[in-house]
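Notes for the one structure printed next.
Only a portion of the chains appears, each positioned as in the full assembly.
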């Protein structure tokens, strides 16, 4: 098709695709899926961190965490808006999430068991997210790329805050340091899984690459995460829970152990420690809020009617 | 300043700080559970503003006390009998109508109170109030707007808002009841007589309720009191137990 060729040429030339431009249906669908998953992840991601806001150990740390969770709700908003430019409403996307038909990042199905987990999420989970997302700031779809620029700026701030939290624990009492190590033990592998299966096993990668939605391979991004994180862990004095981890002089990268993909696919299937709770919490919140949304709509209708009557 | 004066002023600062802290806590309990994404953001934002205000008040209270206690020592190492927040703000969240009406009743008072503190002869109190007032003016606009939209919304939203307005009413009177601490604040010129806020508060609430088609509860109804003097309901000690759990469990640790 001519349209399709023009479309691909624009992408190849690095020109952004905008909402009103023609685009292949597959491109639209892939983007809607990816952006909405990302939006859902921000929303569901509020829950594991929100779990420690009321228990933050200092008022300053509490303020940082509250601000972070607020940022996440904001990211959710931009991303739903970006998805809406593709012709699907936020309500429809949320309905998919609540029906269990849409995914969100599996990492949020793990529980936050101690205060150190808040640090580990900032350091490792936001760390992986940033590595995943920085390339997306240059992706071919304009609204998504622009949303990502804003998101990445805030995420890197969150990552530093998470690291700082762990640094305080690692400089603290032996109990606090043990808490930090325990958090690293539990979050390390799930954070590596965030990049998705090895490219060999990853569907749709080629097409997404051609469309400028996927710019690096999952494995390449994962390697970057490992390389970046190992020295940070060393600085904290923490041990990464991987006996196979070691520097490979030849590759110029760290080698690391095999990932337990059974666990990954199991959690995606719904069998993570918190899948049921997370979804139930969101659905409950939505149902409890029905009267609220209905009330605001009723008021808006009344106002509109009054405006019409006055005109 | 005599010792009694210092103690009164300290209590006065703690009332503002504890009230902001406890309400911030209650709002943060909504995290990720609001009725709409915009509400999640607004709740977190309000919680954050109040937390910031609490930190200013508690830091200043620590200076007034001059025993070396900082904001964290005061927030995390006092029990509920030593907290002086208003009873209104410690009330459990209930449904979202309850939380919004609580916020509205409080914001309407808070804005008036802070405006009076602008004229405090204590420069630090005036400065805290000035910064806070900007935030609180926005809180009040928002909560007033929601009260109107939900009161004059659907039949169901109207009924829920009215029920919340009635249920929380008995906790509003305390905002206008003075005691020795208030009398000292007014006499020394760093604070004000809380009774003087009652008429403007009632006027404002009545105006908003009228627009919201809500019925104002009886202003002369019996009212709870005690929060400002450290006599709270049963819910507060649970709230503080949760808030303080790490500081209490790991004494002396730095975070």
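Lettered A and B in written order, each chain numbered from 1.
Note that a residue touches a chain if its C-beta (ideal position, glycine included) is under 8 Å from a C-beta of that chain, and two chains touch if they have at least 3 such contacts.
Just so you know, these numbers come straight off a predicted model, no measurement behind them.
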item	value
Complete complex composition as a label formula, though a single copy of each is shown	A x2, B x2
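Note that in this section only the chains that are shown with their structure count from here on.
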item	value
Gap in Å, rounded to a whole number, between the CA centres of subunit B and subunit A	35
Footprint of subunit B on subunit A - complex, ascending	43-44, 46-47, 50, 53-63, 66-67, 69-70, 73-74, 76-77, 80, 90, 115, 165, 168-169, 171-173, 175-176, 281-282, 284-286, 288-300, 302
Contacting residues of subunit B [partner subunit A, same complex]	21, 25, 28-29, 31-41, 44-45, 47-48, 51-52, 54-55, 58, 71-72, 75-76, 95-97, 148-150, 152-154, 156-158, 160, 242-243, 245-247, 250, 252-255
